[in-house]
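Left out: one protein chain. Kept in place: all the others.
Here is chain A:
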Amino acid sequence: MTSSSSESILLLVPHVKLKKNEGELYLMSERLGWMVGNKDSFNVTHKYCDIKTQKISPEGKPKVQLQVCLHDGNATTFQFVNPAGQAEQMADRDKVKDLLQLTLPKFKRMINKDLEEKKLFLSENPQYRQLYMDLVKSNVISAEEFWADHATQFIKQQQDAKNASQQDVGISASFLADIKPQITDGCNGGVRYLLTSDVMASIFRTYPSVKQKHLKCVPNKMTEEEFWKKFFSSHYLHRDKNINDTKDLFTDCGKQDEQILRQDLSTAIKDPLLDLTTLNDVVEEESSSTPSNSKINNIAHQNMIRRFNQHSILVLKASEQAPGEQALESSVPEPAPSKRIRLQEAMSYEDLESNDTDPTVQLNLSRIERYLNGPPTTVQSQTGVNGNGLTAAHFDIDANAFKSILGRWMRGGGERYNPLDVLNSATAVNVLGELSIGGTLMRGSQPNSAIHLTSELQKELKELYVSLSEILKHFWAAFPPSSPELVQKTNRMIDALHKFNQAKLAPYEQKLIQASTSSEAENILKPLRFQLQAAIRKHSQLSERRPLPRAAVSSM
């Protein structure tokens, strides 16, 4: 452990004891370290991001100490032994404490965010959590590797989060209220309005007409200040004000807003269930179009109410469309929801719908053996299953045979089809033999092949499958290992497989043997082992071909 020279030392405190040895405590930009008096390398270093908290000894204790607790549960205690006395010791300690207090939160936030995200992810995805437990806790692979390679969903999630631009914050409905007039000093009766850039942005987003006005007027006709002064005296802030004041700068803005609203009136009401104008079936005798019967006196009130509505609608609109260019795209009118669908929605009850889907499906096997062992290859059963590996020659033979059979079928389809052409007599006899009593296909399933495991063992087995297939997936994904990185990956994976074999499979087998007979255990683990061996075999083939920079694979 050497201290890198590039790091700047923020604080150096001599006379610090760690485990009875006196030395010096260094606080650097990213970590703290301690070294015994005259050495030039740190005996102990902790990165700040590893430190969870710091603790200090209480006042009045004879020893003046500072303890840093780490995330992994360890702790290191420094004792301050300044010969100048306890006061100085305290001062030393406080200096360290204060500095740590300042620096720790910075690192903490960073690390914690990451950690928390991971924690959340694990708790939300039980299958990954299990995988993590199996692979990382048992040291099959390291945590970094796990996060980097295996938790694919997590990676995706993070990328998604990065890609999706942050959700836009809507506009507070009360932004106009926030510019409350504050009467600053009684003497000149001045009223001061508080206008922040946020509020300004809100105003522009909500009232596009004001923005236009601003663009038009501000540098040319009046100053920024004048513009806002006028705005404050306009109807936007004084909603009971009559709009028809022609002198007002914002009169036409108001009219523009009004027009937009009118437009909406004719276009936006699409939902048939909400259109009040069409609710009533029967034509009203005397339509209330005569304005005389509405209240004459309170036009101001009505205006105000309309302005509130308008304000809310505009706020909603502004937060709906993303600021800037996306606005056009998103405002493409979605087709009005079909009336019938709406009606259906309005009257259906979820809990009355029958939910027939049965979550568990009974696996109905006609041939258990076949399920357990896979379909036996009839032609080369001796070589195929016994695991000397399927050579390319075998494959070729199979492929040729298959091709010729297929060709015969195809021809048969074109000309007169003769079912006798499908199989030659030798094969037919062979198949018949296999199908008759004593043949490979008719070997009755052993009575004890229905293996009963305790639920615990079952669960464990499931987990084993999941973990193994995860590692294998990565192993096979690296093929063909054309680049050194891939080669390394295969090496890493094969290591992991070996570790898995030792740390997981072997103990499980022991358990199984304890629980039942060994032959059963073997049967159960056969597929797992088979997979494992296939991978290892492949790898050893590969390493035979070219020298690998690591020790030979130990055979199982």
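We adopt the following convention: a contact is a pair of C-beta atoms (placed from the backbone, for glycine too) under 8 Å apart; a residue touches a chain by one contact, two chains touch by 3 or more; residues count from 1.
Here is the rule we use: contacts and distances are computed from a predicted model.
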| item | value |
| --- | --- |
| Chain not present in the shown complex, as UniProt names it (candidates "66 kDa stress protein", "General transcription and DNA repair factor IIH helicase subunit XPD", "Aspartoacylase" or "Uroplakin 3A") | "General transcription and DNA repair factor IIH helicase subunit XPD" |
| Hidden-chain contact residue, picked from the options A:I305, A:L435 or A:A506 | A:I305 |
| Residue among A:Q157, A:S172 or A:S233 that touches the chain left out of view | A:S172 |
| Among A:C49, A:V96 or A:V315, the residue in touch with the chain that has been omitted | A:V315 |
| Footprint left on chain A by the chain that the document does not show | 170, 172-174, 176-177, 180, 239-240, 261, 264-265, 268-269, 271-283, 285-287, 290, 292, 294-298, 300-302, 304-306, 308-309, 311-313, 315-316, 319-320, 339-340, 343-344, 346-347, 349-352 |
